[in-house]
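Here's the structure we're looking at; comments come further down.
All protein chains but one are shown at their positions in the complex.
Then we have chain A:
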């Protein structure tokens, strides 16, 4: 696995290299600034498979670098791990919002680095395998269209949108927060009658709808610093700050009014008017402590009880209850 490590501190760079070597990772490139990182990317014969970034760096910091990396089509799904001393909630949230898949706090613990990068390697290998299997299916469709071939229940990743993250990143975020997620609220947002849209449209169009809805949700909830992950069945898991002043009814109206303004149309030009319903949010209670995975479970459970479309809940519940350590559940 080819890894690019970026840190302005030369001691930290050497330590990370030693830790990675210890765990058998030998193809490592070191960069002490974003400028050096871009030089290495430009001149690499093969693309990098994983990035380790420091958060605080002069000129271009880790967050900016991460966002720029995500703008490269070949790096939209590459694991980016922050290794940093900045461990406050805002820093962690911001890192995930721009595309981090994991976040490791300094001081550098070689074993932790080895474990986290091994998990990232597993993701890379799975992605390679998925791409291999996807090739014949893609060829049967229009090859030039860039969208993942997915079924309605697939929690297909949505790339390139600020604050919209993969399910693995979401789990890692919650895990990294531990007790710090006391200020978080988890909600499930469902596109009403998404199966109708999925049935009527091509997968490319259905995926475009998911992207548009995800973007509208992220924009509408911006004040609550949300992290949003697609969960299949047209449903999103959203983690946001508890201190929001707007009610979920207010958010629903705002999201749906923005969606209505998009004026989307199916390929046959008939109008496509997706609307979103927000499930009952799950919060930490004063009397019982909830682990991060329990909080997602609570939100899914609360949504499952409602009449409307929350259908990814049953599937996810099975996964969530089987998983005591979400960070390893990939």
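As a working rule, a contact is a pair of C-beta atoms (placed from the backbone, for glycine too) under 8 Å apart; a residue touches a chain by one contact, two chains touch by 3 or more; residues count from 1.
One rule holds in what follows: contacts and distances are computed from a predicted model.
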Problem - UniProt protein name of the chain not shown, from "Phenylacetate-CoA oxygenase subunit PaaJ", "Tryptophan synthase beta chain", "Hpt domain-containing protein" or "Sugar ABC transporter permease" - result: "Hpt domain-containing protein"
Practice task
Touching the absent chain in the whole complex: find that residue among A:118, A:133, A:183 or A:257.
Solution key: A:118
Practice task
Determine and list the chain A residues touching the chain excluded from the picture.
Solution key: 9-12, 14-15, 18-19, 21-24, 56, 84-85, 106-110, 114-115, 118-119, 121-122
